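What you see is the complex with one protein chain gone and the rest in place.
Letters are used for the chains, namely A, B, C and D, taken in the order the chains are written, and counting of residues starts over at 1 for each.
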Amino acid sequence: GDDGGSGGGGDDDPIVIGVSLPLTGDFSEPGKGVERGYEAWAEIVNEQGGLLGRQVELKILDDQSNADRVVSDYESLIAQDGVDLVFGPFSTRLVVPSARVAQEYGMLFVEPAGAAAEVFEQGFENLFYAAPAVADDHYNYLADYLLSLPEGERPKTAAVAAMDDPFAQGTAYGLRDKLEEGGVEILVDEVYPPNTTDFSVIAAKIAESNADVVIGGSQYQDGVNLIIALQQLDYQPKVAAFSTAPTNPEFAAAIGNQTEGILSPTGWSPTASFPSNVEFVEKYTEIFGNPPAEDEANAYTTGQVVAAAVEAVGCAEQGECQQQLIDWLHENTVDTVVGPLSWDEAGRPSGAHLIQQWVGGEIKIVLPEDAKEADFIYPKPAW
Amino acid sequence: MAPDAPRRRRRWSRAVSLALLVVGAALVLSFPFIAPNPYILSAGVVILNYAVLSTGWNFMGGFTGYISLGHAAYFGLGAYGTGLIVKYLELPGFVAWVLAALVVVAISVPVGIAALRVRGASFVIVSIAFVLILLLVFQSWREFTGGSEGLIVPRPFPDLLRPEHHRAFFYLFAGLLAAALVAWWVIDRSKFGTALKSIREDEDKARSLGVPTTRYKLIAYVLSALVTGLGGGLYALWFGDLDPIFQFSILIGSYMVLMALLGGVRHLFGPLLGALIVGIALEYFKLEFGDTQFHLVAAGLLLGVVVLFMPDGVIPAVGQLIDRFRPQQTSIRDVSAAELLEQNRRSDASATGAADAREASGEASTRDASDVSDASDPKEVTR
Amino acid sequence: MNLETVELTKSFGGVTAVDHATVRFVDGKVNGLIGPNGSGKTTFFNCVTGMIKPDSGSVAYRGKDITKHASDRVARAGIGRSFQLCRVFPRMTVMENLLVAVRHPSVRTLLRSADDEHERERARHWLRRVGIDHLEHAEARNLSYGQQKLLELAGVLMGDPDTIMLDEPAGGVNPALIGRIATLVRELNEEGKTFIIVEHNMEMVMSLCDHVVVFDRGRPIAEGEPSMIQQDPRVLEAYLGV
Amino acid sequence: MAAASGAASNAAASTNLLELNDIEAGYGRAALVLRGLTVQVPPATVVCLVGPNGAGKSTVLKVASGMLAPRSGSILVDGVDVTGTNSQRMLKHGLAHVLQGHSVFREMTVAENVLLGAFTVKDQKVIDERVAFVQNLFPIVGERWKQLAGLLSGGQQKQVEFARSLMVSPKVVLLDEPSMGLDPKTTAKVFEQVARMRDAGTAVLLVEQNARRALETADIGCVLDLGRVHISGPAPELLADPTLGELYLGGRPAS
Partner (left out) sequence: MSGPLFLQSLILGVLLGGLYALLAAGLTLYFGIMRVVMIAHSAFLILAAYLAWWFNRETGLDPMLSLVVTVPVFFLAGFAMQRLLVSRLKPLTLTMMSVLLTFAIALIIEGALGFIFTGTQRRIQLPYAGDSLDVFGAQVPVVKLVAFVLAAFALLSLYLLLKYTRFGRALRATIQHPEAARLVGIDTDRTAGYGFGLGLATAAIGGTALSLDATIYPSLHWHWIGPLMAIIVVGGLGSIPGAAIAAMLLGISQSLLQIPLGATWAQTVFYVALFATLMFRPQGFFGGRLAQRF
């Protein structure tokens, strides 16, 4: 990168955007998704002539899912390499510290993954979450649906197992609490550390409770392991909801294609008809050979949000420009692949997530009614 | 000649140390002003922090030869201690820092008593176990420690901009390091130090000579924990975001060992030198291969090379190199039976006591000279 | 004023190494402790110096009970001992080996420099007395077996204990030097030091000791003047085997 | 040198079982320990090395058994030049070495120690015989058969070591202070055993600080000093020599 520090340089040289991502370690799976999303965004923007007529160039570092690495990464990107803009990393745990660095260097900080509540309680003015809803609201539609079922069919009991990660827990506990209020009894409520690989005993407890609903606050691999462990113990719930994991392209194969009926919330649907989304899906597919998933989409959204601000304000470099970008985003609404987004002063988006379900070997939107592509399957068939 | 060669070496190394001291001090003090950008400065802070930690480690490892791979435990305790005290008691950062140090001491005593019951490899294992326990506790006890979301420590100087903040802490770390070095130096040359070193060589023998090994080991251990803990606390105040996985990682602990070893555990400046080399290397690898795991391989290779080719560290290795250019000489002067008999007669006749001893030693050293000469000349000897 | 054990017993699994041994060593004397291999001499030493805990019985030194004391405490009480399978600090020089051995400093002097000329002189003195002063700067692990043995002896003396327990001081030492060590012991004894010497070298024991205790199967079977010990039929049978 | 090689060579120059010729050896970069030393051991002979501590006696044995490579000079076992041979092959050449100090395998049972002595022996019958033999030679070996050797008393360990060396019957045996730490009874047994080996035709190179006792058993004595053969000759002659007595063999201790 150019050591010219802030100032960015002339109009012809590229806009350098610094990112630090967990390409290895606990969050490597979603981290890579986000990386692909950013790359897709850069490629698409560049072939359309870049931002402000300048090409964009990504500088991506690996933070190994470590908070200390993520901070020194952003510090080196901003202070050492003097990048013009930064994009956020993956996972709440890494978003908070890196957002602070960005703030102290007065940088705009749009992020694709820090959905958990406390991200927005740190008093950042430079932070924006580029997705429709914060974690707790992801399952709103599902909760409403289940509780609206007639007395007889309505699930009575639920079991929860969540990774010890603010995002995963945010989603799972959002659903758990709403169900509990609705009179559903929570029989099992487990937390496991991100590095857990043996789920047999957690599974044993869930199986033994034989709850109607199983809620997995999962990233990717832990979700898969939990499901396999549950299969091994031959436990058959009426509803199985897992955050993020089921949307992963490898998911079906990983659990032996016993996917029918598995649920997952998503901020984004490949089939949603927003103009930029259609373009994104097909361009992405032609670049990577396979359609994007949610992480990619969130990353792409991040790009779109920043791009919108840059084009509107007409600058992209360190210094006072950043504050202008921030102010602009606070005032305006941006059209993205997940629809129009606007934020409150803390950077919270104001929307809700869609609910997807595996139907006939494909993952389809089933809730809310108006956006559905298939009917909600209930109770879930055996896996 | 034989006896004063070591003396000369001692004088020589003292000179070197002095030179190092002056140059080092000058460099350290001026560094914040030569540092081209805040990132380099922050890297400098990190390196000083490493130096403090490995010097702290060396109070135990260097003197008593008890290798603790789990010293990150005290780094983490110091850091979390500070953070938690600030959070719950709402005390100013540096007061919390001191209190945390006391807490670390309080914890290290019982742990030391337990761990120091075993030696050698078992101790290594115990030290590893200790840090892993703490990792578990701090990860899972979320109500108190914030769990794996980590803990946010408010800045002691909230109104300082990031670069000034780095500068301030650079000097704080430098001060701490200086204090640690002085302490180590005092012990090294003291009777206490000699006793500790005898433990390193043969603990039971040392005991039988009246060295209260249990107590001394414990003192060394607690001292070591204290310095490491202070380092951790300062780190917390500087860095602000504590993450259990990083604070209590075996990796940090082994970096301490690597650094001390690389520089030379028996030398005052060994750990400091090691920290410089390793610290710079790590930052370099991070910037060069930031998006791969290659930096691990590099660190591993470095460690391996050190262990295999200069197990006593860089400083002694250099020393030996210089010795090569000295005329080769044996430290063992030969004495023939005839001379022994001579001595028999003399010392048997003489009464015991320092007076005669001094006189005798005088003429002992003259005998040295003559002997080496005739040792080098075969014909003389047996006659 | 003396070193005394009452009914001291130590057994390892099947073997009773020291078996209700009640022994008295008079101060200011050179005491010999002899007995066949495996008769419990070293174990007796270990129990007395607190290296291992006896199963039962007691050890009293100058009227104070030291049975439960750890070995370092015993040493500080003024009992120095050498090891049969001799032990030195391998990676320290001969001089350093002795500097460690200085009678243990009080808390005040603890942080004073270890490297003071006075101690060095004392060290050189002892090295000379045992005939290895020419090795002052050699690393201990590079010494020959006998040299290490001598170094260990010097180390014990360096601590300037009042009671000195030597486990086979002559083992592996050149005869010419043995004579010299004997002389050394005599002199120190005249200065009022008490010796307890385990030794298989009969010449040395008989000529050196004022009082000899004979162990067999962990029990003292005879004690007294060397001359009479040599006559004692049990001793002849159990030990000398003539 | 002629003087040094002494009676040994004249005795049977051609048929020496062990020959060390003009050995120069030292440890690491330190100065030489052995400075051109020649020792020869004919069959059925006990050659005894005596000398002050640090004279180089053990070093001689280490060189002879290949534990320490000489800087110059040659080593012949039964006429075969074995200079530079690794010590683990020496047994095949018919040379055994009992180390000074304590070299039992501390954390193995007495049984395992003794049986390891017969590591190279394949014939189970032979092994059993020898085991029986050493067990009644040193009762302790039998009594403690299943106990960890490291827990035996100093003297008992020496006995186990010696027993271990008796599990094979090599042409040349190097003994480094076999009597150290042994009580008079056992010492006597050991020297008897040495004599027996000699009578069986073995060449024994014996290092002893218990010099007078050793020279009584030995045929040839070699006084080592400063890494050279100071004097060597028939053992009785050396014993008789008063100056040697004072210098190396120790008179009666001063009293």
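Going forward, a contact is a pair of C-beta atoms (placed from the backbone, for glycine too) under 8 Å apart; a residue touches a chain by one contact, two chains touch by 3 or more.
All figures in this text were calculated on a predicted structure; none of them were measured in a lab.
Screening C:3, C:23 or C:51 for touch with the missing chain picks out C:51. Interface note for the absent chain: among A:205, A:283 or A:330, the touching residue is A:205. Contact with the chain not shown here comes from a single listed residue; of B:89, B:114, B:161 or B:280, that residue is B:114.
What subunit B contributes to its contact with the hidden chain is residues 65, 67, 69, 114-115, 117-118, 120-122, 124-126, 128-130, 132-133, 136-137, 139-140, 204, 208, 249-250, 254, 257-258, 261, 292-304, 306-308, 311. For subunit D, the list of residues touching the undisplayed chain reads 65, 67, 86-88, 90-92, 96-97, 99, 103-108, 112, 115-117, 119-120, 148-151, 164.
Counting the whole complex, the residues of subunit A in touch with the unshown chain are 23-25, 28-29, 32, 64, 164, 190-193, 195-198, 200-202, 204-205, 207-208, 220-222, 224-225, 228, 231-234, 253-256, 258.
The rule is simple: only the chains that are shown with their structure count from here on.
Set against one another, A-B and B-C show the most C-beta pairs in contact at B-C.
In this view the innermost chain, defined by its CA centroid being closest to the centroid of all protein CA atoms, is B. Distance between chain centres (mean CA atoms), subunit A to subunit C: 76 Å.
The distance from the centre of subunit A to the centre of subunit B, with each centre set as the mean of the Cα atoms, comes to 45 Å.
Centroid to centroid, with C-alpha atoms defining each point, subunit B and subunit C lie 37 Å apart. Multi-chain contact residues of subunit B (touching two or more other chains): 331-332, 334, 337, 340-341, 348.
Among all residues of subunit C, those that touch two or more other chains are 135, 142, 176-177, 179-180, 183.
Those residues of subunit B whose C-beta lies close enough to touch subunit A in the complex are 36-40, 42-43, 46, 139-140, 142, 147-150, 152, 161-162, 239-243, 245-246, 286-287, 290-293.
Considering their complex, residues 3, 5, 23-24, 60-62, 66-69, 71-73, 75-76, 78-80, 92-93, 96-97, 100-101, 104-105, 118, 122, 164-166, 191, 193-194 of subunit A touch subunit B. Residue ranges of subunit D in contact with subunit C, taken from their complex: 27, 30, 51-54, 58, 100-102, 140, 151-156, 158-159, 177, 180-188, 209-212, 246-255.
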